[in-house]
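Contents: one structure, followed by commentary.
Other chains of the complex are left out, but the ones given are in their true place.
We call the chains A, B and C, going by the order they appear; numbering starts again at 1 in every chain.
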Amino acid sequence: MCGIFGIFGHPEAANLTYLGLHALQHRGQESAGIVSTDGSQLYAHRDMGHVAEVFSEEDLQRLPGHAAIGHVRYSTAGGSHVRNAQPFAVDYARGSIAVSHNGNLTNARELRERLEARGSIFVSNSDTEVIVHMIAASTQRAVQDRISETMAQTRGAYSLAFLTEQSLVAVRDPHGFRPLCIGEVDVPDSSEKAVLVASEGTSFDLVGARFVRELHPGEMITVDRKGTRFAQALEPDENRLCIFEYVYFARPDSVINGRSVYSVRKAFGAKLAEEHPANFDVAIPVPDSGVPAALGYAERSGVPFEMGLIRSHYVGRTFIEPQQTIRHFGVRLKFNTVESHIRGKRVVVVDDSIVRGTTIRKIVAMIRNAGASEVHVRISSPPTQWPCYYGIDTPTRSELIASSHTIDEIRRYVGADSLGYLSPEGMLEVVGSEPHPSQACDGYCDACFTGNYSVPFDDSVPPRRLRLVGF
Amino acid sequence: MCGIFGIFGHPEAANLTYLGLHALQHRGQESAGIVSTDGSQLYAHRDMGHVAEVFSEEDLQRLPGHAAIGHVRYSTAGGSHVRNAQPFAVDYARGSIAVSHNGNLTNARELRERLEARGSIFVSNSDTEVIVHMIAASTQRAVQDRISETMAQTRGAYSLAFLTEQSLVAVRDPHGFRPLCIGEVDVPDSSEKAVLVASEGTSFDLVGARFVRELHPGEMITVDRKGTRFAQALEPDENRLCIFEYVYFARPDSVINGRSVYSVRKAFGAKLAEEHPANFDVAIPVPDSGVPAALGYAERSGVPFEMGLIRSHYVGRTFIEPQQTIRHFGVRLKFNTVESHIRGKRVVVVDDSIVRGTTIRKIVAMIRNAGASEVHVRISSPPTQWPCYYGIDTPTRSELIASSHTIDEIRRYVGADSLGYLSPEGMLEVVGSEPHPSQACDGYCDACFTGNYSVPFDDSVPPRRLRLVGF
Amino acid sequence: MCGIFGIFGHPEAANLTYLGLHALQHRGQESAGIVSTDGSQLYAHRDMGHVAEVFSEEDLQRLPGHAAIGHVRYSTAGGSHVRNAQPFAVDYARGSIAVSHNGNLTNARELRERLEARGSIFVSNSDTEVIVHMIAASTQRAVQDRISETMAQTRGAYSLAFLTEQSLVAVRDPHGFRPLCIGEVDVPDSSEKAVLVASEGTSFDLVGARFVRELHPGEMITVDRKGTRFAQALEPDENRLCIFEYVYFARPDSVINGRSVYSVRKAFGAKLAEEHPANFDVAIPVPDSGVPAALGYAERSGVPFEMGLIRSHYVGRTFIEPQQTIRHFGVRLKFNTVESHIRGKRVVVVDDSIVRGTTIRKIVAMIRNAGASEVHVRISSPPTQWPCYYGIDTPTRSELIASSHTIDEIRRYVGADSLGYLSPEGMLEVVGSEPHPSQACDGYCDACFTGNYSVPFDDSVPPRRLRLVGF
């Protein structure tokens, strides 16, 4: 999971990219970066940390020009290093090029080995470097043609924004796994409009820009001094937008594939109430991600909704765990119960998904300690049984509790009186019943729930040789 | 506003204080500190920043002993400096003493001048230093007697926790302005119990401790190797617990004066619906503080509640504002609208209070931009018209919009179709209708709403001579 | 050991103090601080570290006004904490006052106990806080009289610079243990002159000021808007300037008590050559402090001087020692030999003093490893046998090798073929033979060599109760 942002034609390109990345911060908190251009050079700044930590005012001033791309990167196990921070930027024969990448190539290892065989060197472990090598090695002249040629050879999930001295180019893979939106904003003291691209349209709101439309699977947008052009770089393949964007990733105020994320989550909750009703007194969400589904569940059930779990927003990365054994300690740092609305009640607790089951187990215990007479768990997505090879850093299969346990075994592990998951059919019914007029994809990838992988992948582990242990 | 915490009789006193301060972080984010004792010395560590930033694992290891007190301090205009970070700790004739202070003395200037006249020197601008000077200058022998003698001379609002080499002492002023709770926790591998004090009982949950009761106005608790003693240090005066604890300060999962804060907030919202009903389609809170009142308002009105404003939790202290004028920028960094649940609807937006009116004004504009047909504002407390002299860092009177504008003028300023505040009577009815069996105070201070100050104050500005511009 | 600096009457008072402290950096590297005044307030900035680390340009800009005092503090064992950083600044009945202190009171404990008995509180462990308490408690009206009254009660060694909103006052103890100089500098675009005080006159050079004279023992200088006044605050006692200033502390380019430090050191070396001649081929110093004495030794002996030991200036405080045993490792980090000028030669190595003997022992071994046929050690001061109670942080007596070993035992321990120390008589002959016309003291304290303490001291360890383990 990552967030990408780009803008062309605005005198404060880096500043607006900074704000756009802030609005996409939920998509990646490990590192952030911006590359800008003034038409003759690219300027790059990247570092570990949140957007507000990575950029000082002085840093932004050293990113001049009318165009920029940015990136926020999710914390992943192996590759946590500033040299993996994006945008990835290089010099090559035709000038400089930078890229922001959201997604995962399924044939990266094969492509990398092919490139190494012809003498290429790699400074990072990322798929992104593979993409840049292929663009540099392309025999095409125009950068768009180099990008198209590269796309034709890569497999998997990607949304990409490129910046050169002259242009901003963005593409979406032919399956449309990862979202990518187009926006526009008026340039101050001018009749011109600047063009924007972003992982989520909600980032346009913060910079005062308007959402225009989503990019179609396989489509390319090019923005330069001559204007904006669209092209179908690759024929769209079987459309498969990642349904987990609705379940968890995207901000609730975003609109993805024509649908309000908040509304979809509420509808998941309502459908869940139909599929797995309960006799209960109060529905409470696991905040913040479970709130809309819990509202939908409560509303459909006609039973009160309460914020019975309070979430602390002060839990930082550096928190020290004490030596002493305190019950349910880890989860208590983040959540606490509102006993007055739990004691003596039959409680339904709603969350978006269960990965390992350890967190929901502690939450159930906390709710029981607060005096609940019954605790029913409802999950607004199907059991997560399969790893994602299309850009989400999920645990391996063996760590996913639902891949090796029945629903009842999970229920017993988490300590609930009952447990209900939304069915795959129910989920697809919510998002797919009637094509939305403005949607860009007509199907969804639900491989994490069904194992139905539409693009083959190589899950052999490539040899990681070079270890960057510090800077 | 500050948070205080203390523990006596636990081998991990500093670790538990660290956790307790984390749970009180909402009461003060400017600085944090812990002083511990091993029976022969006091050990102090204090710094600017959040609890998780101030203490490393190594720092905690350098705070040995079986007793500790801690403090989190709110960001105030003038005195932002590490030398004002608490606990304040000194050597004096009888040994060492440290103090954590929540509150404000109303006769601090007079006391300070009296102390200076007899040769005292001051290294900070805080009331706390005045208190310590008076304890040191007391002719009493026992530290409890020195504290009692000092309390008899101070006026105003305070809850205090003291630590000496031998004991933990905590007191609450005779009006009971600021809350102070007592708890206990089992000591591991022992049959002993450690005693705790804290501004809010919710901090006991995190360390696995049990809430025992609130300290009464004017009451003192002493914990040492000989056990725990209670004493009425000063006769309780007219009881006046700060009602703003219910409105805004306290965590919703806390119980203050015997009442669940979450429940009181919901009841404020319900009462507000009775006093100021509206024809509307959806009630949305200003998160997070407005959530319970909005739930109460919606429930009493029988109209749906939605999380129509999404709050970003990534807004840090160092965020850079861009030069360009973006409409409603500042508030957009923190909030965004869920358009799908606002467009075409009559919206009631619920917040806890209005100070200057600038934030709610931008929120109303955002909701209109998202397509609301009507926007009604409901505030779950009366108009804030008077500054607080009892420990809350409120703006001066001239900055409080309600001190110089009518309700209708405020409505026009914030751009709402209607505006309703909870009445003082409604508010007191919610908290005061029937004395709660376990409540420690039988009245409330509502001076910020009514100007009804129960303790006289000297609001002449003392000369600030020494300026600590760095460390 | 510490360095103090002060200036009155210059529009860039803090900037010049910053530079003056930089020139005094050799007198203390632990912490640095400046307090300035604009006539109505004092402004303070202090922190741990070197002058260049402690002050940013922004920090200096927040220290406005026409007068300032500064301080650099030596790293001492127990009291390493930012709260001990000076100048120490407080508010008291007559306004604010700050003090920079170089020296040590011998009756601090007694004074402190007397102050505590009357109710004083202490936030640090320093003598300086005692001085400020006494000034605040004085019944005199004028600050000069308060200072004089305080001086009459304190015993020991001190040079002090005070800053109030109206004046700069500096004094030297009646023995003149610690140096203190007066200077003046032209104020730009003005016919006025600003007045300066400093531990060493070399700091005047850097700010473009002129050395005027040294302050006499017991003398006080007051500078304010009305001009400069001198007064004999206390009658001078038996004069006893610390002779170790010549041996080691002062910069070689300084003039102390009318004598060039560099010249005195050379003369020590020459006298040493007379007292302890040797048959040798080359004289090499332990750089940098041993250079002038080695030059004097070589010159008087008529034998070549070579920089046969090279000193690295990159050894920082954070250097990590490897696990592996490397011979003479610690000293190798700092020194290395120039083998071409050592191999096959009879070497005299000259250093200023021996404390524990561990460093010179490793140096002797390094010189032997580099091929010297003989290694003779010459020390340009007498054996250091007694601790200093007058402001220098020396080891306890048991750690001083010369307090418990004969010269020959020390020679064997350090591995030299011969060892010679300058005699106390030789040393005094160099500095005392003929009174220098501009000298302020007519005698020297050599207690560290002779045990001849002119001021009695209380060396019982006061109870350190409050431990500041972090900030």
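The rule is simple: a residue touches a chain if its C-beta (ideal position, glycine included) is under 8 Å from a C-beta of that chain, and two chains touch if they have at least 3 such contacts.
Quantities reported herein were computed from a predicted structural model and do not represent experimental measurements.
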Inset, instruction - Note that 3 identical chains are shown, then give how many the whole complex contains. - result: 4
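Assume only the chains that are shown with their structure count from here on.
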Legend entry - Innermost chain by mean C-alpha position: B
Inset, instruction - For chain A and chain B, let me know how many angstrom lie between their CA-based centres, rounded off. - result: 37
Inset, instruction - Express in whole angstrom the distance between the two chain centres, defined as the mean CA positions of chain A and chain C. - result: 61
Inset, instruction - With chain centres taken as the means of their Cα atoms, state the distance from chain B to chain C in Å. - result: 49
Legend entry - Contacts with 2+ other chains: residues of chain B: none
Legend entry - List of chain C residues in touch with chain B within their complex: 41-47, 59, 62-63, 82-83, 85, 89-93, 95-96, 113, 116-123, 132-133, 136-138, 165, 464-471
Inset, instruction - Using the touch rule from the top, collect the residues of chain B that touch chain A in their complex. - result: 12, 15-16, 18-19, 22-23, 25-26, 50-53, 55-57, 60, 188, 202, 205-208, 251-253, 255, 260, 262-263, 291-292, 295, 299, 304-307, 310, 312-316, 318-320, 322-327, 329, 332-333, 336-341
